[in-house]
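First the structure, in the form of structure tokens, and then the observations on it.
Left out: one protein chain. Kept in place: all the others.
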């Protein structure tokens, strides 16, 4: 098992089932631009604003995971993630945008790009229509993808890229620790609902579909960020 | 397989796992009072008002099943049931109550007994927290229990019981047909989520728990009806 | 009040607040292509498949409206609409596609375009996050827009357009009647939550925003249909 599997056989299997889209997402031109520093600052700022709105809905999705938890472990992991998102991860966005004269209320009320809406509302509805595990399959590409991208860029980025702070956030111990604990929790959640051989369960295909759709919507998000306007 | 299994191995297995509560529910003193005609009319009327409010929320629960359907078959069965409940089954209540001078708006706004709230809100939350099948396990005791009770009473009731119309409603072809189609749909829904041996799936125990809890809440509903006031 | 207001002051006010997007939507090149017959058949077929998937989720959204109804009138209108959608409106799509050798199961499982996901999931989440009226504001552009487009095309379409059946469906008495009854119900729903002067209520701006966002997502749907592939 590689470090980028985050000790999660479920994540690794979902990722392998979404091979093409997963590459498109984690090796996107936007990601390369973060690493070599060629991404225009205006695009990064546009991304940051959209990503703030994304995190608002991503927090709502993790809160829905609290609503849908079956075990204490699921509930604690989900509740901790909501708190980490609302009170910590969003601060990177708030502080960087504050330097550009954009307030948190402006961020909260920014006009969402359609690609942003498509992804976050798809996740919310995966939770409403399915169970905790269906919701996890929709959330997973974001959680783990950013971990993988952050860690990869931390090894490959140009030393003078202006996006080092972003890279540090997602390659840092805090975020990598979130990936590990979510990965372990998802493995337990999968075992509790699908049994010891999750890939043999009739729900497996549908869970892979959800993960793949969400991965494609992440690609759409990068493309929106490259385009540079809502 | 007996006629009262409604061709559903899933229902039959859930019922067998809830043996004691299922007997308490389907052979309750209230049920006997319907059959031998000893149930006081005031209690029946009280029941009818509470059951109208119950059906409002039961319709909402079947509407939530439409929201949570994964297949066309699930969606059509659930949508048809919502329509049958809102536009047909509730009419027995409306008409009987109208004869007593109680309007449908009064019924809709009647004060709910706590036992009524406990059952219906438990069902709604089973749907919100779980998937389609979790919701079905919470709905099943009502759907099939009334079928079993109606059919049993149609064979055993005193010829002069004043509750013949109630018995006819639930033993009639329409209602028995609903039980059959819901039973078949639940079998398919269980297979699609749990595989060919649903009882071996790790979710099985939790589904039986949900069915048993809902059955106990049905017993509470009869007890509220016997008590005769909210 | 014009015939295309569907006797609904709420709809008329929402539409007027969304002026630009409403024109972009109801007078889109796709709509013109339906009317003058220049729309390529492949695009229509692609639209029909996507619209079938749209209607699946639109039915789920109306089912969520049953879940969120506060009055008997709201519940009956919403339940009737679910039934009309699942058992009737979707038949146009099923029958037309059947002639092209596409089965209903294929339709149900068609790959959704991102624009399709964005719109339907936005509607579902408007319902999950808000109340019945927030959900209605998200549903309204589709309900009334198709009524307006159908009726306008019925007066202006070329006599030999191959899309006469589509135009007949939405300009017909059945669909126009749905618009009227939904319009009246929304007026009552608005009054019950916002008071006699809904536009003075602090929620008004947010409801207009929801309607406008949903209208923009309808424009995106037409653009996806013009593009001709997911």
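First chain written, first letter: the chains are A, B and C, and each begins at residue 1.
In the analysis below, contacts are C-beta pairs under 8 Å (C-beta built on N, C-alpha and C of every residue); 3 or more make two chains touch, one makes a residue touch a chain.
None of these values were measured; they are calculated from a predicted model.
In the full complex, the chain left out of view touches A, B, C. In the complete assembly, the contact with the undisplayed chain comes from C:194, out of C:194, C:208 or C:225. Note on the undisplayed chain: of the listed residues B:117, B:158, B:192 or B:226, the one touching it is B:117.
When the omitted chain is restored, the residue from A:17, A:82 or A:225 that touches it is A:82. Listed residues A:29, A:45, A:66 or A:226: the one in touch with the omitted chain is A:66. Subunit A meets the missing chain through residues 56, 59-60, 63-64, 66-67, 69, 71-72, 75-76, 78-80, 82-83, 86-87, 104-105, 108, 124. Residues 67-70, 128-131, 134, 191-195, 200-203, 206 of subunit C touch the missing chain (whole complex, contact as defined above). Contacts to the hidden chain, counted on subunit B, fall at residues 60, 114-115, 117-118, 120-122, 124-125, 128-129, 213, 216-217, 220.
As a convention for this text, only the chains that are shown with their structure count from here on.
Among the inter-chain contacts, the highest number of C-beta pairs connects B-C. If each chain is reduced to the centroid of its CA atoms, subunit A and subunit B end up 42 Å from each other. Centroid to centroid, with C-alpha atoms defining each point, subunit B and subunit C lie 34 Å apart. Centre-to-centre separation between subunit A and subunit C, using Cα means, comes to 32 Å. Looking at subunit B, one finds that residues 67, 69 touch two or more other chains.
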